[in-house]
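Every protein chain but one is kept in place in this view of the complex.
After this line comes chain A, so read on.
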């Protein structure tokens, strides 16, 4: 006798998915890493993840709070954007909010990369690199490097700023009607020979 896989699995999996989502929300409410790491606060406003975002430097996938050295982030990463409708376009912004040093970030933020018109389900390779990737080289302290994904209202609606310094992600989003982010992730970066802020 053949049994249709979907017939008795559907309800099971729906139930499990609900549980999983509930647990995920519960974990996040305990302390979303983006909030704990003060990315939400210093750079972004609270938002809901709607689209998947996968950033990979070579073999390493970026998870929030991962430590990477400048040598590991020399070249632009591979970025995969989720979503389902190819008619949606996304903008990716990469900023460093801890310039020149996390204890005195008076030059917050520094724009490292700006890619616009990325079609859903594709990556930055298919988008428009408006501000070319500049590899992070923090002079002092441990800097957070944040990658943010916005959904554009339409195509070719976002333009590059005049300079990289004193970039304000919030203002940028407002200026081009990008709204709240749909995804974000970040990693930590410090000097090649840094000791993680510890003295000897």
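What we mean here is this: a residue touches a chain if its C-beta (ideal position, glycine included) is under 8 Å from a C-beta of that chain, and two chains touch if they have at least 3 such contacts; residues count from 1.
Operating definition for what follows: contacts and distances are computed from a predicted model.
Peer 1: Which protein name, taken from UniProt, belongs to the chain you can't see among "thioredoxin-disulfide reductase (NADPH)", "Serine/threonine-protein phosphatase 2A 55 kDa regulatory subunit B", "ABSCISIC ACID-INSENSITIVE 5-like protein 3" or "Vacuolar protein sorting-associated protein 29"?
Peer 2: According to UniProt, the chain not displayed is called "ABSCISIC ACID-INSENSITIVE 5-like protein 3".
Peer 1: I'm checking contacts with the chain that's been left out. Which of A:38, A:137 or A:170 qualifies?
Peer 2: A:38
Peer 1: Of A:107, A:142 or A:160, which residue touches the hidden chain?
Peer 2: Going through A:107, A:142 or A:160 one by one, A:142 is the residue touching the chain not shown.
Peer 1: Using the touch rule from the top, list residues of chain A that touch the missing partner.
Peer 2: Those residues of chain A that touch the unshown chain are 2-6, 16, 20, 23-24, 27-28, 30-31, 33-34, 36-38, 63-67, 102-103, 142, 188, 197.
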